[in-house]
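Missing here is one protein chain; the remaining ones are kept as they sit in the complex.
Chain IDs A, B and C follow the sequence of writing; residue 1 opens each chain.
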Amino acid sequence: MTTKAKAKKSTNTIRTGILGASGYTGAELIRLLLHHPSVDIRVMTADRSAGKPIDAVFPHLGGRGLPNLVSLDDARYDDIDLVYCCLPHGTTQEVVAKLPKHLKVIDLSADFRLFDLGDYETWYGHAHRAPALQAGAVYGLTELAREAVRRARLVANPGCYPTSALLPLVPLLEAGQVDTDTIIVDSKSGVSGAGRAAKEASLFAEVSEGIHAYGVAWHRHMPEIEQELARAAGRKLTINFTPHLMPMNRGILSTIYVRTAKGADANALRKTLAARFADEAFVRVVPEGVAPATRHVRGSNHCLIGVFQDRLPGRAIIVSVIDNLVKGASGQAIQNMNVVYGLPETTGLEQEALFP
Amino acid sequence: MTTKAKAKKSTNTIRTGILGASGYTGAELIRLLLHHPSVDIRVMTADRSAGKPIDAVFPHLGGRGLPNLVSLDDARYDDIDLVYCCLPHGTTQEVVAKLPKHLKVIDLSADFRLFDLGDYETWYGHAHRAPALQAGAVYGLTELAREAVRRARLVANPGCYPTSALLPLVPLLEAGQVDTDTIIVDSKSGVSGAGRAAKEASLFAEVSEGIHAYGVAWHRHMPEIEQELARAAGRKLTINFTPHLMPMNRGILSTIYVRTAKGADANALRKTLAARFADEAFVRVVPEGVAPATRHVRGSNHCLIGVFQDRLPGRAIIVSVIDNLVKGASGQAIQNMNVVYGLPETTGLEQEALFP
Amino acid sequence: MTTKAKAKKSTNTIRTGILGASGYTGAELIRLLLHHPSVDIRVMTADRSAGKPIDAVFPHLGGRGLPNLVSLDDARYDDIDLVYCCLPHGTTQEVVAKLPKHLKVIDLSADFRLFDLGDYETWYGHAHRAPALQAGAVYGLTELAREAVRRARLVANPGCYPTSALLPLVPLLEAGQVDTDTIIVDSKSGVSGAGRAAKEASLFAEVSEGIHAYGVAWHRHMPEIEQELARAAGRKLTINFTPHLMPMNRGILSTIYVRTAKGADANALRKTLAARFADEAFVRVVPEGVAPATRHVRGSNHCLIGVFQDRLPGRAIIVSVIDNLVKGASGQAIQNMNVVYGLPETTGLEQEALFP
Partner (left out) sequence: MTTKAKAKKSTNTIRTGILGASGYTGAELIRLLLHHPSVDIRVMTADRSAGKPIDAVFPHLGGRGLPNLVSLDDARYDDIDLVYCCLPHGTTQEVVAKLPKHLKVIDLSADFRLFDLGDYETWYGHAHRAPALQAGAVYGLTELAREAVRRARLVANPGCYPTSALLPLVPLLEAGQVDTDTIIVDSKSGVSGAGRAAKEASLFAEVSEGIHAYGVAWHRHMPEIEQELARAAGRKLTINFTPHLMPMNRGILSTIYVRTAKGADANALRKTLAARFADEAFVRVVPEGVAPATRHVRGSNHCLIGVFQDRLPGRAIIVSVIDNLVKGASGQAIQNMNVVYGLPETTGLEQEALFP
């Protein structure tokens, strides 16, 4: 069952570690990196499964010649070039602070995403523990921060909800086509976004056959979205962000309600986005009348965006879809690594969506 | 397996027919009416299954002493008091026009819901074929139209989406607490709302593991919602209504974004709704901070409503949930029948939600 | 939202307690008992939620006038007639041993189901802690043990898998129509059977979109099935029992492969079962060619059984379906209570299946 991935590796291999490999974003990194022609996975940590082979936690990833899991304390980085951090929010900052300086770091937690340390404290309940590192981090929404990512040592990989909201909204705010004070983001997410921790709220019988909103008016992805929108708008702003949990494994669909600026209608917005993403491999603006579905991006690194004229005068509706584990997490992390190392951005990310 | 439902029937039995008994709303009527102490199901039509027993189309309803299915043309109404119409949109109006005048009619199609015949033509593509009947119909959102329903011969049973939107919005518009020009209704529906017709778009493999918006800015439930909101507001109005299809059998969750009137905040809205529905058996306003879930109303006739303060100043978020086949269709139809016949409104509708 | 269930209670109320009310079988008992005309729920325990109202753990059960949850230690039984035990396996026996003797007990755990104490020790890893109570317990598969249940103080309510296997097999073994040495039971179960405990293996993302076998050749329901089959056959026997976990909330389907005795074919088996269950309210043998589906019993206390001639000569295939939380747990527990108190067995259990 070995797919001889190693045989394909080029001489310029990026020697990689995955800290926190036993969760869903870790598994997704492994799935994709196994077929990345320039990557070799040399270290994988998982404290509770230290000493075990990867198939002890992910049977489908056995037989690929991966190293055994080790505890975080036992990880060695001498021959590692880059680590992906898939550790819990709050503990990541201290781990990253102790990593050797020669390592590039792509962090999939929320620990380095808020640049205003006061905001961090407000939303996470404690002072940031690595403020110097924070100052040097880059918010890695690749399509919108490519040049900064290229020079970064520490990339704060965006959250899944923010990715789905920012890709359409940032270009529109930069173009001044959307009112900044009335943005409403109604998001629907699959369950893998809640992680692999054993929680009653994520049990099959609690989640299937139903939907509910959660974190209404108070979700930690809110300040992250607002920070990046403010950067685009050139001023502070507040949005409505209302996430919903629904019974699917993967996928986020955000329905975004905006008031358009004078002179701008849905067609104008669609043109702006189409122009902005014309040369992008992973972002596609769908034609008028087409409604993107999460099924169209399942397992792939793509983001699809549709724009609709509202019947309410002066308003438009934007729908964006991503796979939360790929473009919303591990796929974008690899895309960022490709940028850092000057590789074609699609390397290792060419897979089509899995449908049905 | 007979549950001897008939033995329980009182002497004042309502002799009932179900036109179009082989679809999901038909099945739901049967499920509930079998245990209604004052109802006897005497006629059930299903053209393609005429002559067959009900278990030919719904095995779980066999063995209850129900009459065989007949074609619509063969249905006899001499000893029938009331019929439920579960026929397709567009054909219902002609069927109802030909029914004997002694029959009470509760129509679950959309045919008699729009009172402006021009609106009907706009949204359904042809002139209404029973305008006189339309003029005498009553829009049967029970809690908001009880007195009119009591005197009605023809009840236009509300659509599922409109029920979820109107229950919270009508009282708020009547109270003048919500701006009428910026209402956004983002709805998420289970698949049974699409009916039992064999359509590619409703196949398991097309629907599971994903979500998409449909009918964006052009869904036939939109004018129905606007009509009733206009009645409450005392003026014409336009809303945003964006439905989404998601992988669950039953349930609608509507997330409603409103601008509050001067002096009104989420607490004020919650109070208005709590007061309005205080004596209602089926509508419950949940406490501050509680997020209603469709799982909490699955299989029951309840509607739960939550109100949240938005972080956007001067705005609130309302979440309402119903089971689309019960309060959104067959349950409300029975509730309306109870009103018509002066029975306690909860009769036959006492079942708790099925969770998990 | 109160349905005024209490108003319907007769004067001969059974005053009831539910020990372990915060799990799925507890919730199911409450759902059904709220509309049982002779039952009043007076005590509900849940140690981790002691002091809270029931809607803190089950929002859909709020507003019905139920007592607050208490810890097991704080439960008082002076005015209680009967308790349902929904506590974990292993701890139940000690709890029951300490209960006042005036209480009737219906235990939904596995603690009192194995009458051979050696078997118990083998499968549960420790000596039984209430052997005297065990000796007086009755295995309460209602249709097969009605007289014993009537006289019981302690009813060991059968497991969900055993219920689905025993209902068809016991009558066939008693009739000598099935070979005792080659019985294969291939069962498929929904996830609620795993309980509400937060376990990685029960997470939505681990369970949806897939199926796997578990406990192959070593599942604790196996000795329970064998014990009751042995009683029917009049001799010790061993079976194959292979459970599978699949993505649905409720339901067990058992496909049972048997070698028929000389002279017996599928028709003969079907006749035996049809005759045996002819007067039963909850067990129905479906006609030749009909395949029972778990959807046909979802939320109801029914068991459907189909019998098919195998193409392998001298063999037959039996398919049985139940809802694991109703006939496989709480529904059968109420049925047993009805027997104990001489009530009609269907009391409180008349609900039809919820489909779709």
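The working rule: contacts are C-beta pairs under 8 Å (C-beta built on N, C-alpha and C of every residue); 3 or more make two chains touch, one makes a residue touch a chain.
This is a predicted model, so every value here is computed, not measured.
When you scan C:13, C:68, C:91 or C:182 for touch with the missing chain, the hit is C:182.
One of C:249, C:272, C:301 or C:351 touches the chain omitted from the figure, and that residue is C:249. Of the listed positions B:16, B:177 or B:192, the one in contact with the omitted chain in the full complex is B:192.
The chain that is not drawn here is touched, among residues A:61, A:148, A:198 or A:268, by A:61. One chain is missing from the display, and on chain A it is touched by residues 1-3, 5, 24, 27, 31, 34-35, 58-61, 63, 192, 208-209, 249-250, 280-284, 286, 290, 292-293, 295-300, 302, 346, 350-356. Chain C residues in contact with the hidden partner, per the touch definition given at the top, are 181-182, 184, 186, 188, 205-206, 208-214, 216-218, 222, 238-240, 242, 244, 246-251, 253, 255, 257, 291-295, 298, 308-313, 315, 317, 319, 321, 356. Within the complete assembly, residues 24, 190-192, 196, 198-200, 202-209, 247-249 of chain B touch the chain that is not shown.
Simple rule for what comes next: only the chains that are shown with their structure count from here on.
Averaging C-alpha coordinates per chain and comparing to chain B, the farthest chain turns out to be A.
In this structure chain A contacts its sequence twin chain B using mostly the same residue numbers, the overlap exceeding half.
Looking at chain A, one finds that residues 205-206, 208-209, 247-249 touch two or more other chains.
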